[in-house]
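Omission of a single protein chain aside, the complex is shown with its protein chains in their original locations.
Going by the order they are written in, the chains are A and B; count residues from 1 in each one.
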Amino acid sequence: MYSRKLSMLLIVLLVLFQAFLVSGQDVAREETLIIGSDLTSNVAADDIFNPYLPAVQRSLGMAQLMEEMLFYTNYETNELMPWLATGYDTSDDFTEYTIHLRDGVKWSDGEAFTADDFVFTINMLKTNPTLRGAAGIERAIASVEALDDLTVKLTLNDPNPRYIQQSWAVRISSSPPIVPEHIWADKDPSSFPNFDLDKGWPVFTGPYVLTSSSQDQRIYNRRDDYWGVETGFTDLPAPRRVIVATAGVDEVVGARIQNNEVDSLAALSANTLVTVQSRNPNVIGWTDESPFGYTDPCPFYLEFNTTREPWDDPKMRAALSYIIDRDLVANIAFEGQGMAAQFLFPAYTGLMDFLDSLSDEFAASAYRYDPEASAAIMESKGYTLQDGVWRDGDGNSIVIDFLMLGFNIGPTWGRSIQILSQQFEDGGFEVNVSDLDFGPYWERANQGMWGVRMAWSCGSITDPHTTLSNFHSDLVMPIGETASRNFGRWDNPEYSALVDQLGQMAPSDEGYFDLAREAMTMFLADVPAIGLQQQLRVNPFNTTYWVGWPTADNNYVNPQSWWSTAAIIIHTIEPAG
Amino acid sequence: MRLPVSYIAKRFLSFVVVVWVAASVNFIVPRMAPGDPIGAMVARMELQGEVIEDSAELIAAYREKFGLDGSLWDQYVSYLTSAVQFDFGHSLSYFPRPVSDIILDALPYTLGLLAVSIIISFTVGTLLGALIVWLKIGRSGIGLVAPLLLLGSIPQYLLAIILLFVFSFALRWFPSGGAHALGASHDFTLANFIEVARHGALPIMSIVLASAGGWLIGMRSMTITVTRSDYLTLAKAKGLSQLRIFYHYVIRNAILPQVTNLAIAMGSIVGGAILVEVVFTYPGLGSHLLRAINNQDFTVIQGMTYTLVLSVASAVLIVDLLYPWLDPRINYEDQ
Partner (left out) sequence: MRTPANGTRNLLQSADDRDTILSLNDLHVEYASATGTIHAVRGVNLDIRRGERFGIAGESGSGKTTLVNAILRLLPETAQISAGSIHFNDIDLSRLDNRSLNFLRWSRIALIPQGSMSSLNPVMKVGHQIAEVIKTHEGKRYNKDVRDRIERILESVGLDGRVLNLYPHELSGGMKQRVCIAMAITLEPELIIADEPTSSLDVVVQRQVAKTLIDVQERLGASIILIGHDMALLAQTAHRIAIMNEGELVEIDNVREIYHRPRHRYTQMLINSLPSLEHREERDIPPVARADGGATPLLDAQAVTKVFGYKGHLFAKSTEFTALDEVSIEVTGDFPMVTTIAGESGSGKSTFANIVLGFAKPSGGAVYYRGKDIARQSRSEFAQYRREVQAIFQDPYEIFNPVYTVDSLFRVAVKKFKLARGNDETMALIEEALRVVNLSPEQVFGKYPDELSGGQRQRLMVARAYLLKPKLIVADEPVSMVDASLRLMILDLMKSLRDELGTSFVYITHDLATAYQISDQIIILNRGKIVERGTPEEVIKNPQHPYSQSLIQAIPSPNPDIKW
């Protein structure tokens, strides 16, 4: 009797123990890819998969695993990779684009992906202004029509030779995904959550389907009826399951990848990566040695509010530019792993070549560290240095009303602001720093309530036009009103005319770079903004379970795991064993 | 113990007043902060690398949509009416996710975490505090208490990180975050239940270790007071068993101020737990609230703080209503 009870107890304990070990996973870890997301905290909207709603978090697997883009821009090869599309034609005046869709593409519910879906998506955005990105579509596209099942014609309002690359090829992070008309047709796109696992929603064309979504993780299973296999376009990706999980706060993410809990992270400081690598050599960065990170397309820069005294004077702007030691700022901000930015462009090959061709212009400009030149300007403006501070005839000093995002954005910002403030002070200026949270920062920034601000510049990837266009006179708004770009309200009609001209030319066109050089010369002379440092982002991968990650040595694509281009990474990686 | 209607009514009235005041403060404070929630939404999207070309139009469209253009009074009235119905509209930064959905998803985790931690911390702290005095554990008792007090002085956030590194990263006994195993379904099975318990262990430990010391100290000093009381002398003279005296005399009397303190401490425990949740990426209200504050997501801040205030006020109300049952001396009229 007694022994029977005992054995029963043992069995129960055994079952409990087993349950403890198994912990509810039905796909082996070796077949599962775990991506640490770019979010440090859990998502509020775990049931919204409508890519056009503000609530959506596409970086949590939607962009990489379910949505597929017409084209992908490969930063490394500098080529346009056709995916859902096979190519495009454009009219001579760059106002009409004909996009050819790939044959045999199917939605995950088996319906065919056609030109009608494309047309539906464009029209939906044109008629619903609150959708994400809708205003840009409405401004750019005059009309859209399906020429046949696989051909779409876009008519633009203004000529734009780089339209496809700017809008449909993941210039930065992602592009608008096409949605299936047969599901979306009768829905209100401004509230449709596009989430119902029982119905198989969300429906996209990618090789994975969502199987569960919660605040801290999303689980995607590979589907074997993926169109790419049927058409022979591509193989099935290797991971049977992909989990995108909240990475967690800065203090713990390093330990997570070190313990092989995740296979990739969106960010890690270079110094933490070094520590992690000393304990787990399987964790890798873009490069094997410093700086480990990949250059982000949006470098940090300083902008002047050109409507405010004394920054309405280009000489004064130059005086400030001369006292900034960009190398020092970059190295302090990125703890010795920084890279200064000569201009507002990311350090990508095409743009760097362009800047190299401008070396004389740069040498003649204020885009260098030269405190004596600064002092000369100040003295010529009637300032005298008293106790290390420039003062005018009335004894007034210059106080820089310096606006930037708050420290809680990250330590890089905090260190940048400290070293910059110090350099301003060393240069004889006084500084009044406002480091604000997103909301207040954005409001003051776009309404022009600041003197100098630090921000990030997203624009050009391959040719200089996009960044230059961010400073167009048409974008100037009165102080107190919301501007979309050109927050510094630099108003230079000559320059803007050149930008307009550039906008209608393709980089391959004759005279394009001469014109660009001309615009740049005006920019450099007027100093409306100053490049500070490249954003080097360490995006570590773990080779314990999966190999074939993009690195400097194996640079088949840029490495950002939260971008749409990560689809290419997932199609490429292979099991380690 | 029958409670007079007036007592219950008064408690309810003060409950309602507390909730109303808190709800109003909750309405005003985020609006006093400078900045624009829609702008924050756009800024956040841009920082993530997305290019919002025409932010001005988007901001205008959303301001209208959320009624943020209405007068403050109109916003307040509609806020109060909807708060009563527990409807906080949609999240500003995660439109169109309803705030109540966000809360309902997260609340069970937070309440579960809090309930278990408070019960463990209160029970362990109180019992230890009483036993140290009752069993006359002198110096060795201090040895037992000192680490707990030390832990109590560390911010819960930091304690959570320390526990995470020791028990998760170094020893690998417990998972490092979340409430469920990676890749596990949320069905109710034994295995999942155990996983949830394992995931909750470290957050609970952070809260318990940080707060048990306080309960211990409080109970210890109250127990000392009780052991010096006349009724304890009489109880000994009555020849009662030690166990009986300990339970019916010492614990029963010394625990009374502890219970009052429990109601008082509830708020700060909730505050601390919120940060612990962030460290453990626990799917409770914590990380949502933190992000909502960063994004100036008024509706979420309002909904969450309102929920927290409501929870704390309800807990206090329950303690208040239970208290006369614990302490028959309570004077209904004076309260």
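Here, a residue touches a chain if its C-beta (ideal position, glycine included) is under 8 Å from a C-beta of that chain, and two chains touch if they have at least 3 such contacts.
These numbers come from a predicted model, not from an experiment.
Note that the absent chain touches B when the full complex is taken as a whole. When the missing chain is restored to the complex, the residue among B:M32, B:L171 or B:A237 that touches it is B:A237.
Seen from chain B, the chain kept out of the figure touches residues 5-6, 9-10, 13, 136, 229-231, 233-241, 244, 248-249, 252-253, 256, 326-329, 333-334.
Basically, only the chains that are shown with their structure count from here on.
If you average the Cα atoms of chain A and of chain B, the two centres end up 37 Å apart.
Across the interface of their complex, chain A is touched by residues 33-37, 39-62, 65, 91, 93-97, 101-102, 105-106, 161, 164-165, 168-169, 172, 176-186, 189-192, 194-195, 198, 278-283, 287-288, 290-292, 294-296, 300 of chain B. If you check the complex, the residues on chain A that touch chain B are 15-16, 19-20, 22-27, 32, 34, 38, 40-42, 44-48, 53-55, 59, 129-130, 132-133, 135-136, 139, 171-174, 190-191, 193, 212, 214-217, 219, 241, 243, 245-249, 251-252, 255-256, 258-259, 261, 296-298, 405, 408-409, 436-446, 456, 458, 477, 481-485, 563.
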